[in-house]
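Omission of a single protein chain aside, the complex is shown with its protein chains in their original locations.
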Amino acid sequence: MNKRDKLAEIVGGDNFSDTPEALETYARDFSLTPPAAPDCVVKPKDVQEVQKVIKLANEHSLPVVPTSSGAHFHGATIAKKGGIILDLSRMNRIMEVDELNRRVRMEVGVTWEQIISHLEKRGFRIMTPLLPHPLRSAVTDCLEREVITNTVYDYGEPLQSMEVVWPTGEIFRTGSASVAGYPDSPSKGANPSGPGIDFYRFLQGAQGTMGVVTWANIKIELLTKMDKIFLAPVQDLGYAIEFLYKILRLRIGQECLLLNNINLAAIMAEDWAKDFPKLRKSLAPWTLVLVISGHQRRPEGKLEYEEKALSDVVKNEFPKIPLAENLPGLPGSGKKLLAMLRKPWPKEVTYWKNRYKGGCQSLFFITRPELAPKFVSTMEKIAAKHGYPASDIGGYLQPIEHNRACHLEFNLYYDPASRSEVERTQKLYREAAPLLMKEGALFSRPYGELAKLVYDKANGYAQTLKRVKKLFDPNNIMNPGNLCF
Amino acid sequence: MLKGKVSLDVTRLDNFEYDMSKCIKCKGCTWVDHIYMPGVTFSTRCPSATRYLFDSHGAYGKMRIGIAMLEGRMDYSDKLLEILYACTLCGACDVGCKRNLDLEIELSLEALRIKAVKDGKGPMPQHKKVAQNISKEHNRFGSPHQNRGKWLPDNIKPAQKADVLYFVGCSASYKNPEIAQATAKILNAAGTPFMLLADEWCCGNMLYSVGMVDEARELARRNIEAVRKTGAKTLLLSCAEGYRMWKVDYPKLLNIATADLGFRVVHLVELVDELIKKGTLKFTKTVNLRLTYHDSCSLSRLSEPWTPWSGERGEWGMVSPSLERRRGTNGVYQPPRDILKSIPGVELVEMIRMKENAFCCGAGRGTQEAFPDFASWAAGERLKEVKAIGAEAIVATCPWCKDNFAKTAKENGQKLKVFDIAEIILAAI
Partner (left out) sequence: MAISKEAYKGLEAIVGKEYISADPAVCEGYRAGPGGYECGLGYERVMTKIPACVIMPRTTEEVQKIVKTCNKYKVPYVPYSTGWYGPRSHCHVDDELIIDLKRMNDFEIDEKHLYAVVGPGIIYSQLQEEAMNRGMYIIIGGGGAQCSAIANMIGDGWSPLSYRIGLPHRRILGTELVLPDGELVKMGSLATGDDPFWGDGLGPDLRGLLRGFTGHRGFLGIVTRMAIKLLPFQPERLEPAGISPHTTLMLPEKRVKWINFTMPSKDAMREAMFEMAKAEIGGGVTKVPIFWRAIARANSKEEFWELWSKENEETISSFHLLRVLLIAFTSEEQMEYEEQVLNEIIAELGGEARRTRPSDESWFKNADSAGMWLMCGGYVSVDYVIETIEHAIPHGENYAKLKRNYTPPLMPDYGDPGWFQSFELGHQGYSEFLVYWDPDVNSDGVDQFYLETSKENIRKRFYTSLLGPHQPLYLTGPAYGPNYHEWLLKIKNEFDPLFICHPPVPLAHDEFVKRAEWMKPMKDWESPI
């Protein structure tokens, strides 16, 4: 039996495909990564099938590209060296919602849309990145360290223990799920760490190169009982950032972020043709979004003291931050945004990053918040060089954990049908990335071309990473062509 | 002895086998009490551990070395003697350990030195020289004994009979007469008559401290007898080392309690504090100084009275009868501060490491003689602290401290006034 047939046998004929049409769907994504078709696509239904596929791939040194989402933005699931697309979207069970310990265990095929609504019905919420694509895998976004909009929880990442199939085919559970017989055990899988070594760290940010995660335990929170949103138009980004240093350190706020006018316009526009141009013109260069919340008991009491502390800071130190429930001239904008922040992007609307021109290449990194204005100005300069209007660059600043750092994202919008726009965007991206890196931008998640840039600089790190990778994936079958592998 | 009969008798190292073997290496003996930890600078209070750095030179190393010595697994060497003797026995380790545990660290260190001397290996050659001086001229300098009383100013007459006997000590008699003179003048001004010993001999501080326990005991007997003969009710000292020797180590040597000496042992600061609070002595002059107070070890950590103890150690390491251990809680910390605070013009700014956390000056108990560089270094470390708090003067209650600070400040070119508290008190009355 040839490999093709063996694969079809493992997952069933209906779940195997190598037709050009099927392969084409996986050959490209929303990024500027050059398309590359895989050799075939398999859709396993459970971890045993995953294991068999991987064992086979190992035997024949076939690349395996795991994917679980219905939308991809970074090119990490394009089969750069061909091989098998391991599409895990059938593995989309929400396996358990542990209300007592505020934990959900779900397969990688579960989407944001699925999990958010499932939890909401039970009175829970999950920390999300900003307006995630509804079809993105929630587990994958956690694994890939997508930055969340909530800045207040001191315990950091939501990811707990997981099940993984190593590139050599062993099924393994990390953290406290590693006990024999899990989940039939006193252990609930709430501890991500161990056993013996922190395997979960190798899987994070790995773009599927270290193994195939099949399910994960993720922390969840109770729905808030009361919320209040504050919005403020921001003329001086640096001033607003200083304000955030102050208030986020006082642990004020749940969600807190800054969006520039074009991004906020793309997010808020309902009637696109009418609203978008109006909003992008009328909105301030940046807008601060801050939500404070009351929890299960005396929620009004929490809102009260938090709001008082907030207004004291504004009054005494930052009078130029005009926080209000709505944006000037936009009644109801607060309520609308608040509702949006707790849900994935609506499926029936084009994803906000693709609304403006269809294409969006995002350049994002981690940095110290106070450096953001400098980076904005650098981007504008480089954009000007390439004839790219600065007013077309989307901006998003996500403070992280009391504003100790932030995720800064520039969205380069382009028309994918226009060759000149594609080229211009590519050139801009390629020039901006090393310049920003030189100025201190940390590309902690180096997708696509950024990988070479980053790992050339972090050569020692790359060498060690390769040594570790080789232990887990001696035949280099897991998603080769990404990171430094 | 881990179980069975045990006592606080330092002449037998096996009395401290339990203590040495139970050191948990928490280094509470070296670090400033964590509650008072000031941060990344001035973090330690053990000069030996801070200077020499190897674990061997901290109490945790010495406890392990002590067990090896007890078990006959340790050969004597220059390095071993350095480990045992490059240490001022300042008591920081003892107090630090006893914050949480019941281990007798200081007594273990004393017992180790006594063993080294008994084994014919200790003390250091420089100590032997001082012992010879004491034996010959009854003072640690080897200066002529007949000159001992020369410090006394003509206009001060000691009483023939009085409640208070002022024991001057070698340092104030020969090297720091200003301290003795100030003390005498203070007593005069307070209308407190005082006797002097007709034939005052060295208290033997260094002898005891380096482990020459027989010689020290002989001196103790002789000196106590001499004081008892005078009928003095109070023995007054202006030297912290001497104070400790009389109050703690004399009773220890004779296996009696401090209370059984037959007289109170009092430091000048305790007396002056009493007199000021009673109103007998008044501060009428202004002393304009921004000064800091250095807690001399023997007046602070090490100054609690001694009670001999013997008993049994049994289950779980418990001893019976139970005893109240000396943990440095009731050292003479407050009286000198109260004195200084009540002098008009004085601005008392505290050291970062104060009271039981104080960093020893480095001079005492045989250290300066055998390890002068170490003594200078320790004083230098303390003077860095003085600089950090911006004090223009440092005040101590011991001539050893005063000397070492003054010498080191001069060597380092540090602009600093160094005083004994007697001088400050005198200037204010």
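Chains: A and B, in written order; residue numbering restarts at 1 for each.
Heads up, the rule we're going with is that contacts are C-beta pairs under 8 Å (C-beta built on N, C-alpha and C of every residue); 3 or more make two chains touch, one makes a residue touch a chain.
Bear in mind that the values here come from a model prediction, so they are computed numbers and not experimental data.
Of A:T25, A:Q48 or A:N101, which one is in contact with the hidden chain?
Only one listed residue reaches the unshown chain, and that is A:N101.
With the missing chain put back, one of A:K121, A:R297 or A:R419 would touch it. Which one?
Spelled out, the listed residue whose C-beta touches the missing chain is A:R297.
Pick from A:P195, A:P322, A:P373 or A:P416: which residue touches the chain that isn't shown?
Only one of A:P195, A:P322, A:P373 or A:P416 touches the chain omitted from view, namely A:P195.
One chain is left out of this view; which of B:S21, B:T234 or B:S342 touches it in the full complex?
Result: among the candidates, B:S21 touches the missing chain.
In the full complex, which residues of chain A touch the absent chain?
Output for chain A: 100-103, 145, 153-157, 160, 170, 172-173, 175-176, 178-182, 184-188, 190-207, 209-210, 219, 222, 245, 249-252, 295-298, 301-302, 304-306, 308-309, 312, 366, 368, 370, 401-402, 404-405, 437, 440, 442-446, 451, 454-455, 457-458, 460-461, 463-465, 467-472, 483-484.
Which positions on chain B touch the chain that was left off?
So the residues of chain B touching the unseen chain are 2-3, 18, 21-28, 31, 33-40, 43, 53-58, 60-65, 67-68, 73-75, 77, 79-80, 83, 95-96, 98-102, 315-320, 322-325, 327-329, 333, 355-356.
The criterion applied here is as follows: only the chains that are shown with their structure count from here on.
Centre to centre, by mean C-alpha position, how many angstrom separate chain A and chain B?
66
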